[in-house]
Every structure is written in C-alpha cells, then in structure tokens.
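Everything below concerns the one structure shown next.
Part of the complex only, each chain left as placed.
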Amino acid sequence: MGISGKWFLETVFPDLAIMLQVREVLHSGQTAYQHVDVLESRVFGRSLVLDGKTQSTERDEHLYHEALVHPAMLMHSNPRTVFIGGGGEGGTLREVLAHRSVERVVMLDLDQEVVELCRRFLPHHHQGSFDDPRVELLFQDARQYLEESRESFDVLIMDLVDPLEGGTAYRLYTEEFYRIVKSRMGAGGIMVTQSGPAGLLSFDECFTTIYKTLASIFPSTVPSQVHVPAFATLWGIILASESKLPTLTDEQVDGLVAERINKELRFYDGESHRNMFAMPRYVRQGIQQESRINRDATPVFMI
Amino acid sequence: MGISGKWFLETVFPDLAIMLQVREVLHSGQTAYQHVDVLESRVFGRSLVLDGKTQSTERDEHLYHEALVHPAMLMHSNPRTVFIGGGGEGGTLREVLAHRSVERVVMLDLDQEVVELCRRFLPHHHQGSFDDPRVELLFQDARQYLEESRESFDVLIMDLVDPLEGGTAYRLYTEEFYRIVKSRMGAGGIMVTQSGPAGLLSFDECFTTIYKTLASIFPSTVPSQVHVPAFATLWGIILASESKLPTLTDEQVDGLVAERINKELRFYDGESHRNMFAMPRYVRQGIQQESRINRDATPVFMI
C-alpha cells in the first residue's frame, strides 16, 4: 500500500502518534455518550475506537481480554457471580463465560448504541456471548447500579474507557467508587480493573494513581501488565481484594486453566501469568513514588 | 483540532502529499467499477473521492464546474443539445442547465452506484439537477454510446476521472475517442475536457499530451486553467472545435453571461475568463515540447 488513502492517527504523546492505514470505515458517528468509529485495517482487522482512542482490535484483543479476566477469576476459589462494568465489545464477557463455575453475569455498559454496534460489527469479539442465558445485560451507569444493588458478586471486572477529562468513566476510578465496589463483594471477592498504560513513558499517567487508590482501600492489591500491540505499549491491570490474593506458580495456573476453563486459550497460561505479574522496576518505583489518591473531587485524568 | 483522528492522505507526488482531517466518513465502499469515499471535513465540506483521488468538494467545486462548462457553452452560438461524459456529482449538469438555450442533455456515467451516492450525499453539488426534465441520464460507457449514436450535439463535455492505468477512463482521452466525439458534433460544435493538473510540477503528466492529441484532430484547440484548492494546483481544461474558437473580451463574456445564464455565478465572469485563458509560460513551453499523442494502443497514464 502507498501513503494515499484513509489513515487513523492516534497520539500517544503530543509529539508521538501511531498512523494506521484504514481499509474501510465500517461505522462512524456520535452516540448519546461518545464518538464511535469501527475501522478495518490489514494489520489489526476490525478496531473499535471511542472518542478517538482505540479500545480493542480483532487481531490482538485476546491478549487484553484474557489478561484482564483470567487471573482474577482463577485467584477466586469458585467464581459463580460476576459483574462486568463496561466491556461493550463482549470480549470480557466471552472470557468470563468460559469459566465452568459461572452461573450469573451482570454486565453494565452505559452506552446501548455502542453495544449494538459491537454486536453488529465485531462478531469475532463477542462470538455470541450476549446470547448466553447466564447474562443479564443492562444499559446504565455502573456506579449507580452498584450503589443501589443489594446483590454481591464473586468477581467484579472493570473494563472501562480511560479516565479522561470530560469522558464517561472517570468516576469509576475513584476511592469513592472502589468503596462501593468493596461493599458489593462476596466473601473472598476480587475486583480487577483495566488501569491504563504501564510502559516507561506513561505509567504515571494514571496507572500508579489507580494502584495507590485501590491500595488505600483493599488490603491486597496486585499490579500486572500485558503488551498489547494496538496500544503500542504495556497495558496495566490491577487486582484488589479484602482477602490475600494468592501468588500462583506456572503449574498452578496451568492446572486451574485445565480444570476450570472450557476452551483453549490463546495467550494466558502459567508462563504468560508469570510475565504479567513480574513488573518492570520502573513501574514498581513509580508506584512507590506516587502520592496521589483518585477522589471524586480531585480526579486524576489521563492526558 | 489535534492530530488524533481520521485523516485522508492523497499523494500529489511520491514524496508530496496532502493531509486532510476528516470529520466523518459518510460512505466508503467498492462499486462495480471503483472505490468510493464520501468524506466530510471542516475546510472542504463534503468531498467525493474515487479510487483515492479527490474528485470535487463542496467548498470549491464551483470553481471547477463553472470553469469546465461556461467557456465552451458561451463560445457556442446557441447550445441546445449537450452531451456530458462522466460528471456523476451533478455539478457539471447543474451548470449546463443554467443555460437558457439548453433543450436536451444526455449524461452518461459508467457507474450508477456513484451517481446514486452523489444524489444522496452531495445535495449541494447537484441541487436537484438530475430531476430536470431536459436530462436523459444513462449508465453506460460514453465511448460506446457515442460510437453507436446517430445523434449530434452542440457541446460535448468530458467530466471524467483522470486517465489512470487500470482505471475506467483512459480510453476517453485518446485520438480514437476524439474522432468519435468529432463525428457526433453538430455544426459549430465544441467539445471540452478536463485535462488533469496544469501547475509547474505536473503539466506534463497528461495535460500537454491531451492538448497535442486534440490538436492533431481539431483545427482549433484552446487550453485553459483554473486554481482548485482541493487539487492543490492549477487544473487544466481544454476546448476543441472544427470551427475557430472565438477569443472573448471581458465585456463579451460578461454580456453573454447576463444574456444566457439564468443564475448568479460564483466564479466565472469576464476577468476570471481572462485569467483562465492566459496560460503561464511554462505550460505553453510544455505544449511546444510535448511530442506524445494519446492512442488506444499506447496510452499516456497519469502518475
């Protein structure tokens, strides 16, 4: 391909951007909450872009979704009820439903139109998950729902857009929100949240603050990371619980995967788990040096 | 606007390109003949892009369409029947229909789907012209139609895509085609064709060859040019006739416009006409030095 044609540019920093040549723009428009593009490219297949930021792509979404879902699910002894905040593409839902123990999933996405676009344009993401009878899919604010709910969950997964100023999600990364989450956890419950970029250039955008905020509330908080090509960096994922989160060996992970997951995984296994939970030194130092706590009144926004 | 988002890049040369930030991709897809994008940008409004090349934009299409249509129409003493080859946006048709003398227009565009997309997405281009009862709109090859037709026309306007290798139109720029056109001209008939870029860097891509090809067949051949921002250069338009094409003064043009055109023009008048027909020296020299004649067997393609 030459340079002529449609490109999607996404800034990583003000002076650094990714240029992706787009074969087709399958959808482009504004919903009640955000701007949505569904793009198709040779290298990534179909991509979902919300407010100009790539959320996931057909080519590499399994890295992110497996890394987000499976460690939290396997660290729980018997996850039967799962809450998913966000996750409109259905990839998180798909991975959750692969766990044999799961009996009920409540998934909330604020934006019904995004979910409908994903159902239509991203079949390789959701693979029919939305039709699973264990799923209750609601279109409302995750925070308000949890606040008003009396139900408790074994695992709560926050698969949200980044905490951007003026965005839909920054109130789902604050101390106040995490207290609500905590109140809705069952015994031995675990929450996990996507936590923004964790590479050398960007771990202090929001990752370290989210860690500190979670650690101020939960006795056990564990960071992890996974390399996602579409994000052009390491991506941060943080788990938190009132119970001590276990340290799993390669063999334990492989055993649990075989026992509890009813399909072949593409990324996650014992050694990938070991990679995810061995954090590069700069991130550990960044966590030590971070002093900000994310609160409703003084939120930390990503650049 | 920042750098993030959708951009349309169009090479002018291998090492020179235009970058246009796109607000929305209104349509993007393949027809039976070509790839079509309908883009919307802040600076140009809606653009039609065929096979990666901008054809016209809402903001400046009047420059091109007025410059293409009116000189040929006004140099004819009484144009009643007009043939349009191409011109799917309807802008050429719109300008032709503004001439009070016009009784019948036969317009052929190879690609019905493009015309339908233009009718739907480019209302400011066509302004309802396709519904004028004087218009016969056909979807077939202009060359074959003219070859088989027994009708003759006062003015024949070729509003075609550029002569690209593998494209749909290069057989509409050859000596053989112009002989067919000549055979379908009424007495005093005039043809005019878009002729590719005419700026310093690109006049010899196809403009000078088209001129030489026409001049080898028609006793009177006259070049002109107009600056079209969306093309980022001067654009070439060539008129040809078996009769001597008249040299019109500013006053004559202004008089004819007032007498024969039933609307206010936005670009074309006496002084704009004077500008169009005064060719920069390098183009005149390029014409003198050009030796190629465009023939079916040895076509000259644009880069």
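Chains here go by letter, A and B, matching the order in which they are written, and residues are numbered from 1 within each.
Here, a contact is a pair of C-beta atoms (placed from the backbone, for glycine too) under 8 Å apart; a residue touches a chain by one contact, two chains touch by 3 or more.
The model shown is predicted, which means the values in this text are computed figures rather than measured ones.
Sequence-identical chains make up the whole complex; the displayed set comprises 2, and the total in this structure is 4 copies.
Convention: only the chains that are shown with their structure count from here on.
Inter-chain spacing, taken between the CA centroids of chain A and chain B, is 52 Å. Per the touch definition, chain B reaches chain A in the complex via residues 2-11, 17, 22, 24-25, 28-29, 37, 52.
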